[in-house]
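Presenting chain A:
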Amino acid sequence: MTLMHTHTTKTAPLIAAGIVAMLALSGCSAGGSIAPAADAKQLTGGTVSYGHQQEPACVYGGWIEQAYLSYQVLDNLLSLDENHKIVPWLAETWQASDDQLSWTFTLKDGVSFTDGTPVNAEAIAYNFDYWANGGNSTAAVWLGGYYESAEAIDDLTVKVNLAKPYPLFAENLTQSYFGIQSKQALETRTEEENCAAPIGSGAFTVGEWNRGENIELIRNDDYNSAPANAKHEGPSYVEKVDWKFISDATTRVSALRAGEADAIYDVPAIEWESVGEQGYEQLKYITPGRPQQISFNTAKGIFTDENLRKAFVYSLDRESIVDTIGKGVIPYEGNGAVSQSTPGYSEKAADAYSFDLDKANKLLDEAGWTERDDDGYRVKDGETLDVQFPYAAGRIINADGAAILQGVQEQAKAAGFKVDLIPIPASAAASGKYSGEDGYDISVGYWTSVNAGIQYIIWRQNLQESPNPSNAAFYNDPALEDLIIRANSALETDEQNALYAEAQEYIADRALSVGLYDRLSTLAVNPSLKDVWQESSQGGPVFHDAYFVG
Partner candidate 1 sequence: MTAVSERTVTAVARKRRISVGFTASAITLAIFVVAALAPNILSTQDPLAMDFTQALQSPSLAHWFGTDESGRDLFSRVVYGTRESLAIGVGAAGLAILVALVLGSIAALAGRIPAGIVNRLIEVLFAFPTLLLALLLVSVLGASPITLVISVGLGSAPGYARMVRGQILSSKNSGYVEAARALGHSRFTIFRQHILPNALRPLIAIFTMGVGQSIVWASGMAFIGLGVAPPSSEWGALLDAGRAYITQASWLVVLPGFVIVVLALAATTLGKHIQSSLEKGETA
Partner candidate 2 sequence: MTILDIDTEQRTNQLDSTPPVRLSVDNLNVGFERHGSVRPVVKNVSFDLREGQCVAIVGESGSGKSVTARTLVGLTGGNAVVDADALRLGDENLTALSPKRWRSIRGRRIGFILQDALVSLDPLRPVGKEIEEALKLHGWGDRTSRKRKVIDLLTSVGVPSPENRSRQRPDELSGGLRQRALIASALALDPEIVIADEPTTALDVTVQAQVLQLLEEMKQRGTSIILISHDLSVVAHLADHILVMSGGEVVEQGSAHEILTAPKHPYTQSLINAVPSRETRGTRLAPATGVAPVHTAAHANDEHAGFDGPVLEAEGLVKNFTAPDGTLTTAVNNVSFTLGRGETLGIVGESGSGKSTTARIALALDTADAGTVRLLGQDWSAVPETKRRRLRKQISVVYQDPLSSFDPRWNVERILLDSLPAGAFATATARRERVLALLAQVGLPDSVVHRFPLQLSGGQRQRVAIARALAPSPSIVVLDEAVSALDVSIQAQILDLLVDLQKEFGLSYLFISHDLGVISHLSDRVLVMKDGVVVESGDADQIFTRPAHPYTQELLGALPTLDESHTVAGASVSPSSSTEGQE
């Protein structure tokens, strides 16, 4: 017994030392030269093993994780190129009527879905109705308030009728939520089938889906409808994409290093540098739309007072937090309305607030939060300056994000804010438990979008007759809404961007929402796999042009 114990107590440190030693030796080895030989030439076929993070319940749906997947199997009407220019995809030409109330799309000829049915005007029109009726919740939100009907003029011409002018309509259609599915499939197949393996005209079709493990994407040999910004026309070079689900970031990177994955999604900041040094190709896409930002609850609680909102913002040195945790990979974002990669982005709004503790304290003192308790939190007539800050851990806020939020918590403390960070489990988050007016003082989150039009979805008033649960600040302001609507409907890009910028500054001035960091979509690719690129509307990986060299 004893000997046993003395033994174990003796060995305890040894074990520790041993482990450390093993780790030293394990300490991310697998360096070596992974670069392909100089004379390496293009190979045909092969299977791309791709490590992705989250596994959606269905291939097609309103969640960006689904958009990434469905992009591989569905074609859109239009595509967005890296210069943020709309280019043809299934639609060869597109044209808004002079009154801006109808759009006409002319389709490529001879394109057919992988179930053999043709991609024709009728199918397109059917898809529009399908989206609008909730076939894709996110698409529905985009169309909501604008879309009226879609009709097939002739076999290859579709006319979409809108309620009010919507210049960004075409641009929005480039998001994968608007992927076109076979009408027959939607009509005749079960929900389960369309969930697991939607039928489109895309470069790949869904093969086997081993839940919890991977999805097999199989080359569509008859593919003839690549977007104009693709690197080549016709079927993809690789036969298969093995779309693996590896939720743990470290494991993903390790899989890449171990050669078990040719490409991986979402390289954690901490690994970015070393992955680069080891010679892996790195792609980084700053998602346009709403960045990871915090919105204040302007309807209930302390932050109904604009000065307290400002005080909170002044108390934060957001940039240094993000730079530390983000290791220079995750970009700091000051603008709460839209991210720096969004057209019409306003620097002014972004720079509205910088770290200024004195100002914060001054504002708080003025607001009457003068006393402090033993822990240094401000108190006003017996009440502590308490801030409820729930966040959907894991799903919307990843590990880096959580660390950043802790930084916010710690910094706000200096000004006397008692921030209660509440990591809410996915189910509670999704149940909307924390989404009501009583749910939080601050909410955090992003919303990807191709343009500043996202502001309409978020800042539209939340009214009885037309509720808008997306309005996380509960801020109902006709002026702001009008401003955004005017922007949405502006025909001239410059005029539109000016209006969007104005809206952003309007939001910043009132400290309704301030930015933290930009949501990234990053890829690391083994150099022996060439021409993997990120599509420009949402930053998902594109394997249609990819090929191996060796």
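Candidates were picked such that all candidates are chains of the complex that A comes from, given by their letters.
The rule is simple: a contact is a pair of C-beta atoms (placed from the backbone, for glycine too) under 8 Å apart; a residue touches a chain by one contact, two chains touch by 3 or more; residues count from 1.
Since the structure is predicted, the reported quantities are computational estimates derived from the model, not experimental observations.
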Chain A in this complex - touching candidate among 1 or 2: 1
Residues of chain A defined as touching candidate 1 within the complex: 1-6, 8-9, 12, 15-16, 19-20, 23, 27-28, 248-250, 253-254, 268, 270-271, 274, 320-321, 323-325, 393-394, 399-400, 402-403, 405-407, 409-410, 420-425, 427-428
